[in-house]
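See structure below.
With one protein chain withheld, the remaining protein chains of the complex are depicted in position.
On to chain A.
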Amino acid sequence: MLTQYDIEEVQEHCNNLFSQHEIVSLYQRFCQLDRNAKGFIPADEFLSVPEYAMNPLSQRLLKMEDGLNFKDFVAFLSAFSAKASTNQKIEHFRTFSIKGFQIWLLDNSEICTVVYPTKCCMVYDSDSNGKVSLNDILEVLRDLSGAFMSAEQREEILSHVQQEAGYSKSSYLKLDDFIKVLGHSGLKMDVEVPVD
């Protein structure tokens, strides 16, 4: 059972992006998925949700989700909260951290222009070193398109958009680049937490 103290601690950890009611609902969901009460959700349990298993990015996300305790689980989902899609400004430095991989969000930027690109960047950055190589982009493209695109087609698409955006073949993309490219596009990524 969660006490108010626990809830506040989790809320702080997720940068206040979820309300207290939502955290209680998420806790119920966490307990439902953590069937053997181990304190974390094993990858198997995620895959037992059919809607999740059919998602092309599920394997990639599993690397970030495996072994998450409840605090990290909420932090992981906080990018999808309703608050993360608002124009509220970020107050004070905030971090996004999952499994030791940390990103600092900048003071005074709007939440929605920063949080989504950050999330996308974390998914692309498979070795968690803050840099997204072109190979990472190719791999995500392969996950998303499956057997319906050949390797040559993927390379072609990548060089096409790269040239267009002005990056060279050996460049790395960093968080700033993600924010620049995705920041002001009004991305909507929020997910509804069912509150009883």
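What we mean here is this: a contact is a pair of C-beta atoms (placed from the backbone, for glycine too) under 8 Å apart; a residue touches a chain by one contact, two chains touch by 3 or more; residues count from 1.
By our rule, contacts and distances are computed from a predicted model.
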Record lookup, UniProt, unshown chain, options "ATP synthase subunit b", "Lipoyl amidotransferase LIPT1, mitochondrial", "AP complex subunit sigma" or "Glycerol-3-phosphate acyltransferase 3" -> protein name "Glycerol-3-phosphate acyltransferase 3"
Any idea which of A:20, A:129 or A:153 touches the chain not displayed? A:153
Had the left-out chain been drawn, it would touch chain A at residues 26, 29, 32-33, 46-58, 61, 65, 77, 79-80, 116, 119-120, 123-124, 137, 140-141, 144-149, 153, 156-158, 160-162, 164-165, 167, 173, 178, 181-182, 185, 187-194
